[in-house]
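Since the structure comes first, as structure tokens, the remarks are kept for the end.
Only a single protein chain was left out; the remaining protein chains are all shown in position.
Entry: subunit A
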Amino acid sequence: MSNIAFQRLQREFKEVITNAEIAQTGIRLDTSDDTLTKLKGEIKGPPDSPYEGGTFKLDIIIPDNYPFHPPKVSFETKIWHPNISSQTGTICLDILKDQWAASLTLRTVLLSVQSLLAAPEPSDPQDAVVAKQCLTHPQMFTETARLWAQVCADAPGERNSQLYKKLTQLMDMGVGKESALSALSCNSWDVSKATEHLFS
């Protein structure tokens, strides 16, 4: 890692940890090793969105030529969102690609990801299945995204009993929590289709 990158990251850490305003927005940054190349981020689901109150963990990989190249950021916590892959957690966000600028920081990146949660853009999707649902069945999309946040990201609130029943039904068959969620969500909550999808 170059000298500039190291200096920058040290300063950015200080900024994120000390700033009170940042603590309020629910953003955290942690190191997972001493070299500062692999970092962990955390954001709170924004209010008035299906992700409200959830805690989402992010993987951050710092490239050698940071800050001249953007950091690689992906979701570690499973999330149902048109611009984030429900399978891999890959994020489709312009500032992480061609709109990156050296003056942007990890703080601005995490804030942008947070605002992406509040304002999904199904017309420019990363996950086509989610985007299609978001456009054609917005009600079902909101319910699905909320349940994912409750199950995977500890979001508070009462769970949708109808959907949760179907989920437990699959989990009773011995299917893992996350694959059951994924199979049901991708098959419009049709239990028999989801079962076929899982076992064929």
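Before moving on, here are some points about what is shown:
Criterion: a residue touches a chain if its C-beta (ideal position, glycine included) is under 8 Å from a C-beta of that chain, and two chains touch if they have at least 3 such contacts; residues count from 1.
The rule we apply is simple: contacts and distances are computed from a predicted model.
The chain absent from the displayed complex carries the UniProt protein name "RBR-type E3 ubiquitin transferase", chosen from "Large ribosomal subunit protein mL50", "Transcription initiation factor TFIID subunit 8", "DNA-directed RNA polymerase III subunit RPC6" or "RBR-type E3 ubiquitin transferase".
Although one chain is not drawn, the whole complex shows that of A:54, A:67 or A:122 it is A:67 that touches it. What subunit A contributes to its contact with the hidden chain is residues 2, 4, 7-8, 11, 65, 67-69, 95, 99, 101-104, 108.
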